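Got a structure for you, written out below as structure tokens; questions coming shortly.
Missing here is one protein chain; the remaining ones are kept as they sit in the complex.
Entry: chain A
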Amino acid sequence: MLKVTNVGKAYGKFTALENINLEVADGEFLAVMGPSGSGKSTLINVLGLLDQSYTGEYLLEGKNYKDVNDNELSQIRGDQLGFVFQNFKLLTTYNVYENIEIPLIYSKKKQSKKHEMVEDVIEKVGLTGKEKNRPSELSGGQQQRVAIARAIVNRPKLIIADEPTGALDSKTSKEIMEIFTKLNEAGTTIIMVTHDSEVAEYAMRTVYIRDGRLYNDEKSVKNHD
């Protein structure tokens, strides 16, 4: 699915990522763990083609998008990637249906097909009947379901989730992780940032970030200390 070779990222003099090497296979479910400020969000912004100002090489499905124009990047994000952000990032003035529909606005599909796709994911995440509700009328778990529905409505190959359970209690977190597991079983590749080791257990593999460096197991992080 993707291959990262010697990727680095600096904010001025501050090095946020350094010498990152990572390979994720098709259909994998990867958890990225690390303390706050270690560079997790920075890394997945690069992986999600949201941030193009990195050094080193990043190949998504074998293609380097570093010098691809903005329109093509937008199209890839819309068609092949699905984001679940920390704190849901829903549009508060839009209802559930309208929030989930956003990725479809920018894809060339028939209106009837779009409607079908939205209804399909609403059912998948268990929000049937809540279409007309505003995010403020939903619980945290329900809001995160809306965010997941929005991420998967376009049937992406890769889901990138930044702390999808960060704002949820452990019971709700579990429900959300069950949705992720199902999606992964259906063939979707998932990269998920978390600092909850219980949540990370749902993933096949976990990598660790500390001070912008990537480690393949917890021990090596500790050895580094």
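Here, contacts are C-beta pairs under 8 Å (C-beta built on N, C-alpha and C of every residue); 3 or more make two chains touch, one makes a residue touch a chain; residues count from 1.
Throughout what follows, contacts and distances are computed from a predicted model.
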Choosing from "Permease", "ATP-binding cassette domain-containing protein", "Aspartate carbamoyltransferase" or "C-type cytochrome", the absent chain's UniProt record names it "Permease"
Of A:Asn21, A:Ser74 or A:Thr128, which residue touches the hidden chain? A:Ser74
Touch with the missing chain holds, among A:Ala10, A:Leu50 or A:Val68, for A:Leu50
Would you mind spotting which of A:Phe29, A:Tyr58, A:Phe83 or A:Tyr208 touches the chain that isn't drawn? A:Phe83
What does the interface between chain A and the hidden chain look like in terms of residue numbers? 45, 48, 50-51, 70-71, 74-75, 77-79, 83, 85, 87, 89, 91, 93, 102-103, 105-107, 150, 154
